[in-house]
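First the structure, which I've put down as structure tokens, then a few questions once you've had a look.
Note that one protein chain is taken out, while the other chains of the complex remain in position.
For subunit A:
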Amino acid sequence: MVRVPINILVVDDEEDFVEMFSLRLEEMGEIVKGVNSGQECLDVLESTDVDVVILDIKMPGMDGIETLREIKRRRPITEVILLTGHGTTDTAVEGMKLGAFDYLNKPADFKDLMEKLEGARKRKAEQEERIRKAESRSLMRRSGNLF
């Protein structure tokens, strides 16, 4: 069976990290785009369909938490996995409260990461399905009112 690739956006201020990480994910068969700041991340999301954003927490300018907040405000359905070099759970925890799917410590275990990516993609698909159903229901109700 052919696996459907996941659309991933990698956001980290470390250019080398973004490059290597993206290459590796692409080699795994995913579709990957990489950017180096929160603002760029939001710009890309305006025009591109992304399943999962992998988001570094500590970045200059707009940090990961701020970016996450903005992502969830604009496109709540986009899933976010946080990356932290800090190892402390406190910011990660804040991120989870804001709706992040999960978090990983840097350097991350790749197998762990792939599992989380799959989980995030699944959750997004379910959400989309639910929205579709809800829409079609309300559509039916509306059309029912009409006639």
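To be clear about the criterion, contacts are C-beta pairs under 8 Å (C-beta built on N, C-alpha and C of every residue); 3 or more make two chains touch, one makes a residue touch a chain; residues count from 1.
Assume contacts and distances are computed from a predicted model.
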Fill in the blank from the handout: Should one name the undisplayed chain from "Acyl-CoA dehydrogenase", "Phenylalanine--tRNA ligase beta subunit", "histidine kinase" or "(2Fe-2S)-binding protein" using UniProt, the answer is "histidine kinase"
Completion exercise
Cross-chain touch to the chain not pictured, restricted to A:Val4, A:Met20 or A:Ala125, is A:Met20
Exercise for the section: Quick one: say which of A:Lys58, A:Lys72 or A:Arg123 touches the chain that got left out. Expected result: A:Lys58
Problem - subunit A residues that touch the omitted chain in the full complex - result: 14, 16-17, 20-21, 23-24, 27-28, 58, 83, 85-90, 92-93, 96-97, 103, 105-110
